[in-house]
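This view holds just a subset of the chains, kept in their places.
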Amino acid sequence: MNSPAFDHNLYAGCAAQIISHTRELAAKGFTPATAGNFSIRMGPEHAAITISGKDKGHLTEADIMVVNMANEPVATHHRPSAEAALHTHLYRRFPDVGAVLHTHSPTQTIAGLLHADEGRVRLRGFELFKALRGHTTHETEFDLPVVPNSQDMDELTASVDVVLTQPNTWGYLIAGHGLYAWGRDISEARRHLDAFEFLLGCELEMRRLRA
Amino acid sequence: MNSPAFDHNLYAGCAAQIISHTRELAAKGFTPATAGNFSIRMGPEHAAITISGKDKGHLTEADIMVVNMANEPVATHHRPSAEAALHTHLYRRFPDVGAVLHTHSPTQTIAGLLHADEGRVRLRGFELFKALRGHTTHETEFDLPVVPNSQDMDELTASVDVVLTQPNTWGYLIAGHGLYAWGRDISEARRHLDAFEFLLGCELEMRRLRA
Amino acid sequence: MNSPAFDHNLYAGCAAQIISHTRELAAKGFTPATAGNFSIRMGPEHAAITISGKDKGHLTEADIMVVNMANEPVATHHRPSAEAALHTHLYRRFPDVGAVLHTHSPTQTIAGLLHADEGRVRLRGFELFKALRGHTTHETEFDLPVVPNSQDMDELTASVDVVLTQPNTWGYLIAGHGLYAWGRDISEARRHLDAFEFLLGCELEMRRLRA
């Protein structure tokens, strides 16, 4: 008898958490027109990830598949989204990362476009830096990396790989495409995502008001 | 015995879908003060369409009528809204269009006014172009047509007809009046509408921040 | 036996409508920190009106009293808000007005401050003018009057009285204080209010984007 491809109880728990978070993120307008993708690591070999093209505000377990760390589907006929490569890249690079959330809010899309040439959004003086694991004060600068968008996933993954030089970065923007945020589990990834959305929103607002 | 004017089961299904979408669109502020109209094609001859002057957030089946492709009411004493002509124009011109959604958000109203002289809103570099059927990359320009408003429906329909020159356009703005978006079915039309709202919102924001 | 001071069934119906609308208006952020007041005419002599200082998002029938057209309380120990005078002023001046809604959104507050010197907000070219009774085209100007604020109700009422010179105006702003909107019944008053909020929001946005 073959052992099962993955632990189905673990999968069911991951799917339920993804569904719960995506419902909230869709309600905030972070997943327009089926954009966005969300995953939770299932051990060293697998991740549960949302299937492409689904309305992220109304997911069911059928909309979540399992991939391995080479982006191959596991025990399903569904094909993973091209963007699954960006999730598995983070799982392979950082063994302690347990969840990756990719959203597409207006703030995230615009902040990436405006800072694409600089290659980063430089933030200063926010108390909410302390919501990012490893950061303990507002009296510092925090650089959120920005990479150019590409339809070639190998090119895009390579661009991302070179900008992740600082510890405790927890996110990056793709210009005109949105934000990737991660953490040790989905609650932490979500806290990081919510913090980045807030900080980027403040930064854009300061830019409007200081001009 | 007369055959029925239309398939009432099909009508009931179309009405239910319209009601479901309009409830969400009203909650987003896209149907202020009873503005907006929404339709689903019922075969080559008919469309189910919202009746004028109703609160689009609280529709019932009684608020949805059937028209033929000459804008005449079918099996009802209700008169269609003048704007029904813009729906049937699209159904006659594009046989594969299955649903038309007209909304009136602040972003759509303002974007049309600001770009009325240019006759289009030119968008560049957004990943979300891929939410529009037939578009596969961000590395392109997308022109959303803008026509001047008119209380003369023949004049307005003629203005619209001449700007629909490119395939896979899926929408147009009427200056100071809002957006028309369509697709092969109401889910696709909705995805296109949500994508346009997002893209126009980003464009207006970029304009605010770059000045 | 004394005849009752007013028809209690009519009162119950008016209270229920006020409660329904204020719940929605509070959810939109139009009644911050207990601001706002709302009334429905009960015949030529009376109006049902919200009591001052109540959380407008959570009203009950106990939060709605009856006043006469001289602003005196009827069959209650509650004292009317000073602003009841602005409601009864409209009921006395316009016999066909059936409901008056006073809200305090950021847009309404700011638009009044910015246009206080001009004494009006001039709007042009919006399709949504047609949501205001008596207006049939976008190809026109619409002036929404603005009066300076005052803590002296007689002074404020007199200021309002002189600016209501045009038919089908349906609303006015008090600078830094918000909007009064009315109609033949509460549904029409609400449609007018929603239209003014939308139009003023577009106007402020156009101002931001054209500077």
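Going in written order, the chains are labelled A, B and C, and every chain counts its residues from 1.
Just so we're on the same page, a contact is a pair of C-beta atoms (placed from the backbone, for glycine too) under 8 Å apart; a residue touches a chain by one contact, two chains touch by 3 or more.
It should be emphasised that the depicted structure is a prediction, and the values quoted were computed from it without experimental measurement.
Complete-complex copy count for the single protein sequence, taken from this structure file and not limited to the 3 chains in place, is 4.
Just so we're on the same page, only the chains that are shown with their structure count from here on.
Of all residue numbers seen at the chain A-chain B contact, under half occur in both copies; the interface is built from largely non-matching residues.
Computed from the mean C-alpha positions, the centre of chain A lies at a distance of 32 Å from the centre of chain B. Centres computed as Cα averages put chain A at a distance of 46 Å from chain C.
Shared interface positions of chain B, defined as residues touching 2 or more other chains, are 208, 211.
If you check the complex, the residues on chain B that touch chain A are 125-128, 131, 136-139, 191-192, 194-195, 197-198, 201-202, 205-206, 208-209, 211.
Touching chain C in their complex are the following residues of chain B: 32-35, 104, 106, 109-110, 113-114, 149, 151, 174-178, 204, 207-208, 211.
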